[in-house]
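Yeah, one chain of the complex is gone here, protein chain that is, but the others are all in their spots.
Here is chain A:
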Amino acid sequence: MSTISFEPRVPVVIVKPILYGNTAKHFGSKRDSDGHTHRWTIYVRSLNNDDISTYVSRVQFRLHETYPNHNRMINQAPFEVEESGWGEFEIQITIFFLDPNEKPVIFYHHLKLFSTDPEVVTGKRPFVNEYYDELVFQEPSESFAQLLNSTKTLIPLTDGDRATEKEYAMKQMETIARIRNARQRVRNEIQDLRERFRITQENIKRIRKRSIDNNFPPDAFIALTHENGD
């Protein structure tokens, strides 16, 4: 068992961007033996192709029960599972870290095989269903922090990798811009509605006051209803 050692925590937050998802490729026809139609790979990797095994001890992929050995434990890079199948399902991914004191991180990915993109259908482009996420290490222990900070690249960056990086950077900027836009719109509307609300309330007050002045207080109305055993 791991020794329970208390190490002082470094008050930093270390962020490691990762990508996880699946690729899928259609066979072209349905395989008769088991009805499989696609070959797919599910993976977890770092954004810029760092070696995440510096801090990740293993990754567990839990596939659909109908797969033999459906708990696939991958102990070294690259952390991926390649399989074939015919259906889409949810895969539970658990990342275990080298630091025994850190709890594993669990998340889910829906395996997508089919796409309507014409380029994918014809086979020109491989189908990629990928998500960007970040592992946030909050106050790691000292030794773990050291591990985290010492990155080494797996293989030299390929052009494809650089392109992905750029893609994501652009996507990030776009998304932020759009979100900010949306926020502005919503905020404007909130201001506007707020103003209207305030005015309406004032109007209600004025009307109420007027009806009181006209000797027909709305309170009497309420009193009447109470009289009748409400």
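Observations, loosely collected:
As a working rule, a contact is a pair of C-beta atoms (placed from the backbone, for glycine too) under 8 Å apart; a residue touches a chain by one contact, two chains touch by 3 or more; residues count from 1.
The criterion applied here is as follows: contacts and distances are computed from a predicted model.
The listed choices are "Interleukin-6 receptor subunit beta", "DNA methyltransferase 1-associated protein 1", "Glycine cleavage system H protein" or "NAD(P)H dehydrogenase subunit 1"; the UniProt protein name belonging to the chain that is not shown reads "DNA methyltransferase 1-associated protein 1". Considering the whole complex, the residue from A:Lys30, A:Arg125, A:Arg162 or A:Arg178 that touches the absent chain is A:Arg178.
When the whole complex is considered, the residue among A:Met73, A:Val121, A:Val136 or A:Ala163 that touches the unshown chain is A:Val136. The missing chain lies against chain A, touching residues 9, 11-13, 15, 17, 97, 102-103, 105, 107, 131-140, 168, 171-172, 175-176, 178-183, 185-187, 189-191, 193-204, 206-208, 210-211, 214, 216, 218, 221-222, 224-225, 228, 230.
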